[in-house]
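Here the complex is missing a single protein chain, while all its other protein chains stay put.
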Amino acid sequence: MTDALFLALSTLAIWSGWRVFRVDSMVRASFQLMVSFIAVGLIAVLLAAPYIGIATIFMMAVEMMVMALFMVMFMMNPAGLNPMVMVHQHRFSIAAGVVAFSGLSAAVLLSDLPVQRVPEGADVVRDLGHELLGPSMLIFETAGVTLLATMIGAVVLSAHSGRYGASDAGSLPPGLTPGGEPAGRKPDESAGHHHHHGGH
Amino acid sequence: MIAAALTLLLALPPLVWVAAMFDRIGTGRGAVLIGPLQNGAALLLRPNTATEAPDRLNRLLAPGWYLALALVGLSVVPLAPGVVASDISTGLVLWGACEALTVVVVFLHGWSPNAPLPLIGAYRYVAIGLPAMLLSMFVLIGAALPAQSLSVVEVVEAQREIWNVIRQPLGLPLFMALGLAITLRGPFDYADGAELAGGTSAEESGPALALWHFARAAMLVAFSAMAATAFLGGHLGPVLPGPVWLLLKTLVLMALSVAAGRFFARMPPARMLTFLWVVLLPLSFASLALVGVEVLP
Partner (left out) sequence: MTLVTVLIVAAALIGIGLYGALSQQSFVMLMMGLELMLNGAILAVIGFWSFSLGGAPEGQLLAIIVMAVMAVEMAVGFALVVAVYRKRQADMTESLTSMRH
């Protein structure tokens, strides 16, 4: 039973992970990634880690929702009406992926892995809580401070008003051909009235 | 365990009917008692509408996912001492995952028809739904603290002396905000609002719309049962048997949610976003901090 579930879930995780880079719409891509995460979370539940597994599902649902939000915001083709292939160095990437997979698999198959299973009936969630706020508190709190620093950094990076004026002042869209005329919005529009404060 | 699951499955349709009746009282939208059944039957006979280049799979599945999430969320609620459909040690986290996935499902429901009004509804709902869900997590951690466990069964047991609603007065009202958000109602109905001609359901008709409304009412039932369990002591109570107490508390909270949805006005999305992040979220932090101080030995 567990084996059959594991087989189904791992197939789902790998298949939907692969579909992430094959579907047309980026919204679909982010939800395929979410499916992959949910499958991994359920495998973690099978592996006797109920908190980590369900927390992964919870976190990744939120993260992928944010991802889809950004997709709709930035993409030229959010709904996926047109076929879309946006890749570079494709062969090299495929080779790198295959090498990474086969190298890691070889390492797994050739090494002698220790076996010491989680004891039956161990209260793993309670253990985790005591570890987080006990011996490993410094690590846990460091993660918290890192997240706070990330929040501040993200706000600074993405804010419209910067130390040197509006962050989109004089922004130019890329050309349709390399080095060609800028496409889309012209700089006059994008800079708006901020443009005139410069005193040129 | 199987008995509990069957009880929930049997109890859900009548409770959904009651939820639909609550929604009709005083609105003048036809008969209160049999109106929901008439409407549902009429919807089932109508054809589904088609849109141009939709995401067929997700359009078909979104209402079903919504209902499934309501059922999974409901399954962690203990009906009586020792009677619970899914008895896992991290029930509160599972409920949280259901909340998060509800936001995803509502987005899918609006995105998949590939039409403007549903997409606008879905898009602004996500912006509001995510912070609402975030604050509910802090509130639920507050409910878990006195129990020293993430298991919903333990959360109920910890309320034998005194209910959480008295110990943590901020908890229930903040949790109700989440309930309004995940059931798309009143001040948080940014998804299916009337000003978007039905928002994410603007392009829906027929059985798909009937299932969507059913799932929405089922989510109200699931949320009310969860709120009754986390803050009103769930199945605990004198004289009457446990399941009856749970049912009564669930009905009260359903009525309260419907009333709150009618009473509070909806703000523009940008103002609601500010209100959520600047007022309600800090309030939930404060509530959690107070609970923490209180349970200190």
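Quick notes
By letter and in written order, the chains are A and B; residue numbering begins at 1 in each of them.
Keep this in mind: a residue touches a chain if its C-beta (ideal position, glycine included) is under 8 Å from a C-beta of that chain, and two chains touch if they have at least 3 such contacts.
All values reported here derive from a predicted model rather than from experimental measurement.
Considering the intact complex, the chain excluded from display touches A. Listed by residue number, the positions of chain A touching the unshown chain are 2-3, 6, 10, 13-14, 17-18, 20-21, 26, 29-30, 33, 36-37, 40, 43-44, 46-49, 51-53, 55-56, 59, 63, 66-67, 70-71, 74-75, 86-90, 92-94, 96-98, 100-102, 104-105, 108-109, 113-119, 122, 124, 127-128, 130-132, 136, 139-140, 143, 146-147, 150-151, 153-158, 160, 164, 167-168, 171-174, 184-185, 190.
Operating definition for what follows: only the chains that are shown with their structure count from here on.
Separation between the centroids of chain A and chain B, computed from CA atoms only, is 28 Å. By the touch rule above, chain A contacts chain B in their complex via residues 25, 27-28, 31, 34, 50-51, 54-55, 57-58, 61-62, 64-66, 68-69, 72, 79-81, 123, 125. Of all residues in chain B, only 53, 55, 58, 88-90, 93-94, 96-97, 100-101, 103-104, 107-108, 111, 114, 119, 123, 126-127, 130, 133, 150 touch chain A in the complex they form.
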